[in-house]
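Heads up, the thing below is written out as structure tokens.
All protein chains of the complex are present and in place, except for one that has been dropped.
Let's look at chain A:
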Amino acid sequence: MDATQRTIQLLLKPGQHDGEGQRVAEAASRHLGLATGRVQSTALYTVRYPVSDEQLRDFATRCLQDPVLHEVALDEFRHGADYKSYILVAKLPGVTDDEGISAQNALGDFLNEPLDTHTQHIFSKRLYFLEQELPESSLRRLAEELLGNKMINRFEVGPIAQIRDYTPRPGGGAESITDTVRLVGLSDEELVKLSKDNLYALNLEEMRAVRDHYTSIQAERQAAGLPQDPTDCELEIVAQTWSEHCKHKEFSAVIKYRDADTGEEFEVDSLFKTYIKNATSEVDRQLRANGNDWLIKVFSDNAGAVRINPESLFVWKVETHNSPSAIDPYGGAITGILGNNRDPLATGIGGARLLFNTNVLCFGNPEFNGTLLSNQLHPRRIFEGVRKGIEDGGNKSGVPTVNGAIVFDDRYAGKPLVYCGTGAVMPMQLAGLDSWEKKIDAQDRIIMAGGRVGKDGIHGATFSSIELDETSPATAVQIGSPITQKLAMDFLILATRRGLIKCSTDNGAGGLSSSIGELATISGGAVVELEKVPLKYPGLRPWEIFVSESQERFSLAVEPAKMDELLALGREMEVELTDIGYFTADGSLDVRFDGKSVARIDMEFLHNGVPRKVLEAEWQKPAAQEPAVEIRQNGVETHICVSPLNDQSRAIWASNLSNDETQICVSTTDVLFKLLGSLNICSRESVIRQYDHEVKGRTIIKPLMGATGQAPQDAAVVRFNFESWEGVAVSNGILPRFGDLDAYDMSAGAFDEAVRQIVAVGGKLPNLSYGDGNFWSVNDNFCVPDSVYDPATNPDGKLKLAKLVRMCQALRDATAAYCIPLTSGKDSMKNDFKADGVKISVPPTVLYSMTAKIEDVRRTITSDFKQADDVVYLLGETYDELGGSEFYQLFHELGANVPKVRFEEAKALYTLMGQANDQGLIQSCHDVSDGGLAVALAEATFGYGFGAEVELPEGLPVSVQLFAESHSRFVATVAPEDVVAFEQHFGPRATRLGVVTQDSQLTVRHAGQTIISASTAALRHEWTNGPVNRIIGFGQHAEA
């Protein structure tokens, strides 16, 4: 053992339950088939701070040890007598170690010495002992797959007699060198190679543009004493700024679109401008014409903002963090959340108060049992890691996770999609200024606040702009520290209210390069002194300091006169603030290290020099076919018989095959059970309950409600404060499978799904009356596979791009139809995973994340039935639209008739619903979506155990009536005394289905036959014990 470092080990006392050890043993057996015997878990703290023996012992026993639970071992690795193997899990150099830092905090308090917590003196590790003597390869596998991630952890394993310790020694070696990169005179091939080798993620044309720029300014640079070729830092800055992640080059491209079926051709001059920005401008015009001027900030700054009332703004942002989550699911998700939190926090002047988080996740099948590709993580592991990241990211920040969605599809097995959304509230005025404006003048200081800079996250922006393969860089992984960010957040809230900050921005993708680069466009330039940037450890090159994406950092613009007060507040609140330069107006971004130039770039070239892409799109309707479906009466039971086009189904349903073996026949009741237990419909309770969904005490509609706490809800509702009943509804619309039939209908459907969820809980469409002030704020998030055509590597690129165009067209149409504005959005364009010659691409996916004002949260509506004898209605119309349904999915069929949104009819219905809610006519309301009417009816019984007796009308086949996923529909209940008024109000838009019953039975009849008969307890049991809760596991008291 190193003489200068000491070790403290905490072990559970005999008789104390080792829950962690037990879970490791169970998981090793269940997931890896490894018999470990008992596992003992212990905590290790390595102290590299000079302490006496007595101080070490006292620190260990008084500060680290829980006297009830632990025993302490000093400078030894103590273990039970029966153990044979060990696994040590340490962190790699520079990886965030909150536990070590906390211990260091405690040591400083204990010694009453100021102990700089930014330099690491204590390192936390876990040391496990296993009863069985396992070979090193098995131990290493256990360590890498269950205990940590080789991207962030260092493992030592082996027989217990030879325990090797490891303590990271970060940094050292590299000097503050700035190199130039030869560019002028390079050939095309050399340019492409340079971009790939250095992970610039720039294509040939972009590289040429950079080269030509430097060729053209040779004389100027020479005159200024600068090298002819760009410096490494300059090229990095250009690469970050021009990355797809930051510049949205494909959304800004010229697209030549052709419809192969009709021969129609047209050109799109920027998807963003044509379908998103212009559509929102038109909506804003209509809103303003009708006295609704609540749209304050759209498509600029870190998040969009709308006005709640004369005092406050609602700020709303949703982003993705897909690539990092594929490599390190926990780290990817937690930094996704914390990073997205920083967007509303740093909008305008900054200092919004976070109100809620929401998350939408897309994973491969967690029960996948095939062979994984190189460096591909198992979908179950991605799921569990991401879930834990969201738990820690939200819970430890004190931001409630109020709702979300999880979508499973095998095509997300390469790259998962991790969407993180955050809503926040900001005063309209901060210290007398408009809070949403960003103002900077030359000579204002640049302050970096929060965490320090390390090598973590270098190249995140460019990395997320390329597809993943087996060589993806480890440095792109970052670990979030919620506690560091919470401190910075508390500080920002106070400092902005005291008028100490002129404006702020988040250090996310691209790090300082991106945040200062963007802020500098306001004043017209900046000088950055990189030697002042506080580092986690030495050994970073200047360009690395400038582009590092180390987390939990903000860049602030501060008037020189406010500096003293600001720095004093930082000291009081223990938030590190560093003056790293100042803004200028000379048109250049000037980066220096110890006075020497590291980069000097013309701002105009940096922000507007990127060449526009020209892309090709070609749409062809897929050849799709409906399987034959027949309803057959089998004695008292009704059977649905499907003739699958797809052979896969037969084996799975073998026991349900009919005599002639061409059809699969299943009782209608069984179909409902199967749907409730299917991956995309079953309960997510085990996930939801591990998120704090009600911290802040303002969550009015939570993800699960009712007396049972198991009735799923449509939109979340959160009140803004404790002084009024105003609040906001939050919903998410995402329907990737429909995109296999038509991406237009998929996108339109997802938009409608999010709207109708908000309508279901009692939200009203915007702009229905003059000056109603009923804000809506929507974020669009496109996640698509590589859609740039290449005959060799991406032969169907034109079709993929055509799908994207159609998704955008639907977005424009939906926005116009409902008069609902987009306020912010993001696109993630390369969601492909390549390894071993195989490519896994996500299906083109769009998520619409919606928020809408709720005037009085006390009048909102939940989905569960409220009282026996209430009358059950279907609102809206069902069409012959089983295409893409969960019902067809049970039979591995896609079908052809994709559900369409009929915007006019939908809008009329939603308007009627708003009026009905004003009169209090609706007692419960549940949106009809995955699984159709049958599933919606079943779910509405889950809150209390009421039943329902339902009679389906004549007309469409019962398979369609029960399971079609036609849009813009609801199951609503009405008190008996309101039935007349309700029916008069809705007219033909409401179909009376039956009544709520006391008897806990769901009975559905059609034409005199009972087609579904089931106990609601059994239905809820099936739903609750579905695959998601089985995989994540239910809570239960472990055996001692």
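By definition in this document, a residue touches a chain if its C-beta (ideal position, glycine included) is under 8 Å from a C-beta of that chain, and two chains touch if they have at least 3 such contacts; residues count from 1.
Throughout what follows, contacts and distances are computed from a predicted model.
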Missing subunit (named according to UniProt) among the choices "Aspartyl/glutamyl-tRNA(Asn/Gln) amidotransferase subunit B", "Phosphoribosylformylglycinamidine synthase subunit PurQ", "FAD-linked oxidase C-terminal domain-containing protein" or "General L-amino acid ABC transporter membrane protein": "Phosphoribosylformylglycinamidine synthase subunit PurQ"
Residue of A:395, A:504 or A:897 in touch with the missing chain, whole complex considered: A:395
Candidates A:442, A:654 or A:707 - the one touching the absent chain: A:707
Touching residue (missing chain; options A:483, A:645 or A:665): A:483
Which of A:697, A:791, A:987 or A:1008 contacts the chain that the document leaves out: A:697
Residue among A:864, A:881 or A:927 touching the omitted chain: A:864
Where the missing chain touches chain A, by residue: 17, 19-20, 23, 62-64, 66-69, 98-99, 101-103, 105-106, 109-110, 112, 124, 391, 395-398, 481-483, 486-487, 490, 572-574, 688-700, 702, 704-707, 709, 719, 722, 857-858, 860-862, 864, 866-867, 923-924, 943-944, 1035-1038
